[in-house]
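We show some of the complex, not the whole, and keep each chain where it was.
Read from first to last, the chains carry the letters A and B; within each, the first residue is number 1.
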């Protein structure tokens, strides 16, 4: 019952495509989280009018730059993208799990304890410091503001 | 009188469902307390237009990332969620009990004691410091603010 390799690969591929029907394969950065590295040839290399080389060289530069980038990225992604995605999936799962089941409830406990400490500390600080504020408030009691309208004779 | 395992499991399940009729099993974060870790594939991994790998690899990355997260979280939750929930239930019960029966009455006693201390302390501070404040209040007695309306002749 050995099936030809090609057929198996094709079947696997269609399974993958079925499972990723909703995935946007054209625009792969919907939320623009990697806009910073969305860099094309014209963002990096440009000859101003005052300094232009031979046209053939300019064409060659364009070809080399875009071609090398295209294939080098594809090669790197081919071998590394899936294992890296696996690692990040594990990392994010662990972080999510710890956040939901440990961090959030702990922070709730922390809030309750802080509430008790806050009441004690507020009481102490108010008792010790407020009397000074009240005592020195009298400093400003000497300010007098008078509203005078000019005497009638001057009008 | 030994009952088959399957039947027992089914009966237990329906009991659990009856006891949790009001529980929202679809939206499990009504109050958005864990919105921080509500992270999907497109929030983490994105290829901008200038750097896109082979489509099959992109599909595979999506499958691996979402699949691993889904099953890894499910597995963790399967084994750890209930014991952790048990521990937090005990912790919150103890904190609640101590808060209600010890902390709140103690804080009330603390308030009463502080009130006595505050009256003595305020009396002392006011007696010692207020005279200085009153004496130096005269510094500001030189400020005069006059409201003048322009004489009619200038209009």
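Miscellaneous remarks
We take it that a residue touches a chain if its C-beta (ideal position, glycine included) is under 8 Å from a C-beta of that chain, and two chains touch if they have at least 3 such contacts.
Here the structure is a predicted model, which is why all the values come from computation and not from measurement.
Shown chains number 2; the total number of identical copies in the complete complex of this file is 3.
As a working rule, only the chains that are shown with their structure count from here on.
With rounding to the nearest 5, the Cα superposition of chain A on chain B corresponds to a rotation angle of 30 degrees.
If each chain is reduced to the centroid of its CA atoms, chain A and chain B end up 21 Å from each other. Of all residues in chain A, those touching chain B in their complex are 13, 16-17, 19-20, 23, 25, 27-35, 37-40, 69, 73-74, 77-78, 81-82, 85-86, 88-90, 92-97, 99-102, 104-105, 108-109, 112, 116, 119-120, 123-124, 126-128, 130-132, 134-150, 154-155. Residue ranges on chain B touching chain A, taken from their complex, read 33-34, 36-37, 39, 42-69, 72-73, 76-77, 80-81, 84, 88, 91-92, 95, 99, 103, 107, 110-111, 114, 117-118, 121-122, 124-126, 128-130, 133-134, 136-141, 143-149, 151-153.
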